[in-house]
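Right, one structure below, let's go through it.
Of the protein chains in this complex, all but one are displayed in their positions.
So, subunit A:
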Amino acid sequence: MALDQSFVGRTYPPTDPYEVGREKIREFAVAVGDANPAYADPEAAKALGHRDVLAPPTFVFAITFKAAGQVIEDPQLGLDYSRVVHGDQRFAYTRPVYAGDRLTVTSTIEAIKTMAGNDILDIRGEVHDEAGEHVVTAWTKLVARAAGTEEA
């Protein structure tokens, strides 16, 4: 079923703040096998000019994707999440995510398309810090495969 085009441009309310934990950053870096000391050692991060340990570039996806749940689970939109695969992902950073950041995400539906029966949804997540300054924007393209297809 094609998604309702009138949802294009809809912006959802900002999320409650997500506080970025030093140990959560370390856990993520370990999980991707990345020993860059700037992710774990505040002194190493400071030597690079940072105020504290920073998160790897894709860390913020966990926060923006959770925020996109508002869109994905919006009953009025009616996306069939059981058929959704991740199509594209892009980030544009104003600054890195730091331990101690309290981040909010504002999600907007940028586009809805239907191609070969697949619903394609583009969601933009704007991430701001507690001072209201922009940190990073995440663009997530989700593809809801047409019912009856079995290729993922």
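Quick note on the criterion: a residue touches a chain if its C-beta (ideal position, glycine included) is under 8 Å from a C-beta of that chain, and two chains touch if they have at least 3 such contacts; residues count from 1.
We adopt the following convention: contacts and distances are computed from a predicted model.
The listed options are "Dihydroorotase", "MaoC family dehydratase", "MoxR-like ATPase" or "ABC transporter permease", and the UniProt record of the chain not shown names that protein "MaoC family dehydratase".
In the complete complex, the hidden chain is touched by one of A:L54, A:A99, A:I123 or A:A144, namely A:L54. Screening A:D4, A:E19, A:D34 or A:D80 for touch with the missing chain picks out A:D34. Residue positions on subunit A in contact with the hidden chain: 24, 27-28, 30-34, 36, 38-39, 48-50, 54, 56-58, 61-62, 65-66, 85-93, 95-96, 139, 150-152, in rising order.
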